[in-house]
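This report concerns only the one structure given below.
What follows is part of the complex, with its chains left where they were.
In order of appearance the chains are A and B, and numbering begins at 1 in each one.
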């Protein structure tokens, strides 16, 4: 049994930009040499989230409309009254989705469905490079 | 420390059908012989979710009404414009709930509350048999 931690950087556009992490995850799992276990993907930061989705353009739009329906960008947020950084909606969306996702792997491959991809959602309002934590525990 | 992966199949009705996995989890944990650790339950597929709930008929209806309020089945989804499979709402509900749940166990029993059950939610729109991944890491 081993714990192996890796980091992954992605330039994102923010505003709900969804980045498909599946190819990175597969490559990094291969590099660990582990065969059985789980990988926890974690966003260090309170304006990003992790989930899975069938990564196709229609659904990415549907997710954007979901976030807008649940926590509209133009609503008034107390966070903005305090900090005036205009990303109150980013924070509440991120807290709702959650910053952590654990995916099992078996025989060196993730147990994802064929049309299921792991996505990082950057809810913040400006482009930047975000660093994610990938932690593999297994054998 | 060991990693033990098991699979579980359930026939579901879809459309938000909530299946109580708690008895299966308890039985499978017993079969592993592990005493301390955590089990990650994972849905391979982008139209299912995992969470916990007090499994009683009233709350199962309340959850259905929640999904319908957050992502109505009759709204228009871009996913359906692309694929015409009519399950855009299934996908966004599943991404919102998330496909993964990790539950600790201690002395051979899960640390669930008395009125707290682990449920698989099948948001897709047709009955079928779904396979879930149960991965135990512990000693």
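Just so we're on the same page, contacts are C-beta pairs under 8 Å (C-beta built on N, C-alpha and C of every residue); 3 or more make two chains touch, one makes a residue touch a chain.
Please read all numbers here as calculations on a predicted model, not as lab measurements.
Every protein chain here shares one sequence; 2 sit in place, and the complete assembly counts 3 copies in total.
Here is the rule we use: only the chains that are shown with their structure count from here on.
Centre-to-centre, using mean CA coordinates, chain A is 20 Å away from chain B. Note for the complex: chain B touches chain A at residues 1-3, 5, 40, 42-46, 70-71, 77-83, 88, 91-92, 94-96, 98-100, 102, 133, 135, 137. Residues 1, 36-38, 51-54, 56-59, 61-63, 66, 69-70, 96-98, 101-104, 106, 111-113, 115-117, 137-139 of chain A touch chain B in their complex.
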